[in-house]
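As you look at this complex, bear in mind that one protein chain is not there, while each of the others sits in place.
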């Protein structure tokens, strides 16, 4: 039985806690920490059967019974806590992005390797049933050589301006998943990025120094070309589609909805909107990434989202940001 | 060049005329007749390039240059005119139903055979791209042995009550196409019919002695079971779907729409309604049945909807009517 | 915390056990019984954290701490154990069908009422996301008056002949769910049934006195007509679709698949097959029916599948069987 400590009791920390409790047979949550312990948190932890709640995450690192740590704290602490956890001999699951600073990420990877612990990054979409179905077709050779990768990733609504100001920008908090998906689906590395972006959803986002709409073109090492389109606000809900096109065919996914019901009436033939947002849409993938992490620990297998998988999307995001700022394609070799 | 005379210049007579002019290379319309010749009809014929218009259809039968006759007059004259045309040595295309009286249909078939002319009945849906795609799968053996045949056939709106009073009833003017389709798709003959029906759309239809909603179950000679559901009024448009299910798989068709456009908005993901009614939906099949008829004449081939194909759906309709009236399954052997 | 005892540790008993453990916050499984206790069962129960395993189900009924009993034993014991459980003051969740004998079911309902305990029958499909979406449209009035209800229900493969011999027949072990669904979706009662059936999948099923293919027409009290088509074997997987058509529109559901991925290649545009069978397809509904049952106990609310909902489908199944045997429509008033 793997004993897990969760650092950060926000939304994603709780999602992982519930996943472990419900779906991951050989793991249990022994402790959770948060910088702010409220009655609500105490009640929640009690209901979840988590025996320990700490204000200081270091108590989790110091507990010799705890095998693995989930780093679900605020982004700017991911790298530091991951390093401390690795040094404490804990296996580390780190939420994305590991950091916005490449050197810090490299330091994390170095420490993890030195400590010989497992390290997995929270790119949960790799575990999503739809994206996995694409990946399987690609790996089976059904697509032949990949030529084009297309990802549509649109949120149902823009985050609060306060969040926009500190998130590091759309490429870091939103497109980062799509950058990972391009690498995952293509099985190749990005070599050059061109980002076209604008402020079309909300001018406040522009005032905060960010964009809300973008089309990003990525050239891959295998010659394929990927393109991502992003919007902070799709009024019909969370739009999460992907396609890989190659020499032998193409595979594409549609959105998931709450039901397959279709209503035919005088105004048309109406299907349901996509599931609203990431908690509704990706819950199964959160559970499966956790199972994968625990399985990697128990059976000493590599994790499916390793340190380099944590690093590369950040490099791509930096290149995309520079491309947007300078109005030109940027090679990844300029960044690293 | 096959010279055609059209008897009856109503909607369907004009549809066939336009099909021949536009799509059927080796035929031309030499004359059209109608019991009532209006200025509008004269103008239409002129625009279509039809040289002769008659009030008396017999002038068409007497024209030695005319090879083939399309019987598009009112239903109660189909049999008589078909017989006269056959006796005049004309090939006959007869709109459905040939007649509501089995003996009259048999007389037509007898005369046609005696005259050695081609005879085709206007079951145009056999030429529809969707139903043909099902038929092809069945004939190729992709379905294996057919077990279940399902047909949904719903009109966008009920006909005027005056029409209901004279049409012979829903089974004769509407379901007759579905009865034909069951035979066509299954490749088997109907042996027993059970009809459940009701008046749910418009009580006036009930007062006129007819029904507007029905589910008809048909047992086939090959053991398969078919089921048809009908409504006189689907507010979302003309609903024309079919499915054949068998030992190796199933094939089903959806409705056709004016475009594939799908609109995602706050209320849902909205596709277009089905094409409105039979003229919009089945225009291609009207053209193709005409090509088939002309081809049968030119190349002396059997027509694809022969005399027996005209007879059987009427027998089934009579059995369905009796089933509805008596509240029990009726064998076709009771009718013929 | 509601303490639950499960009688019968077969597939469905275990499904409910896992549902309670994972999804139902205010319930826990205190004991499980089975006529045959194997090492495998002991290990499974240990892993599930179930503290007690009995060979004799009466120990569950005698445990004063147990609030509710799930009757998951073989069908012929459902009625007896439900009665004993009710007399012991336990709330009862009984798997379907309660019994094949109407009088026995009535006795169960009588005893349950006398004991004042909750009683829910295992028609899990009422909790399925797709069927619920239809129900919501019907209840909202989006369909207007229902005219036609269509249910397609086809299994991916026929059960073993040994099972066929004791199951009570296709109408009792398979169509029973569809009979329930007709009542649920239409909001009306069945008054007459006509069943056409055959042995098309496997002649051994015929030799065992059953059928494997059927079309059943049901007339409802509100005038609507329902039709169910069944097959024991759809080679492409579990086919579970429904449609309600009415004066204002129609709503229909498609099958669920493991992913939305569509593969375009030289042979066509290939979507995934439906989820394989009921465990894959209906797992969410099993969890939700259990939540509903526990919720009814805790908050003293009516269950959503009550005693009459357990009785009516059996009456319909008996009518369908008589219809098949006698080749005529059968009124439910002939049965009860």
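Worth a mention:
Should a chain be cited, it is by its letter among A, B and C, assigned in written order, with residues numbered from 1 in that chain.
Note that in this section a residue touches a chain if its C-beta (ideal position, glycine included) is under 8 Å from a C-beta of that chain, and two chains touch if they have at least 3 such contacts.
This one's a predicted model, so the numbers in the text were calculated from it and none came from an experiment.
Here the chain not displayed is in touch, across the complete complex, with A, B, C.
Contact with the chain that does not appear here is found for just one residue of A:93, A:127, A:179 or A:194, A:194.
Checked against the hidden chain, the listed residues C:191, C:208, C:235 or C:283 yield one contact partner: C:235.
Touching the missing chain, out of A:73, A:124, A:213 or A:312, is residue A:213.
Across C:247, C:264 or C:291, the residue that sits in touch with the chain not pictured is C:264.
Only one residue in the set B:188, B:217, B:253 or B:312 touches the chain that does not appear here, and it is B:253. The chain that is not drawn here is touched, among residues A:1, A:42, A:166 or A:235, by A:235. Take subunit A: the residues that touch the chain left off the picture are 145, 147-148, 150, 152, 154, 194, 196-198, 200-201, 213-215, 217, 219, 223-227, 229, 231, 233-236, 239, 245, 247-250, 327-329. By the touch rule set out above, subunit C reaches the unshown chain at residues 234-236, 239, 257, 263-274.
One chain of the complex is left out; on subunit B, the residues touching it are 22-23, 25, 47, 129-130, 132-134, 137, 142, 248-256, 258-266, 272.
Everything below uses one rule, namely that only the chains that are shown with their structure count from here on.
Chains B-C form the pair joined by the most contacting C-beta pairs. If you average the Cα atoms of subunit A and of subunit C, the two centres end up 39 Å apart.
In this assembly, the C-alpha centroid of subunit A lies 58 Å from the C-alpha centroid of subunit B.
Annotation for subunit A: residues touching 2 or more other chains are 263-266, 272.
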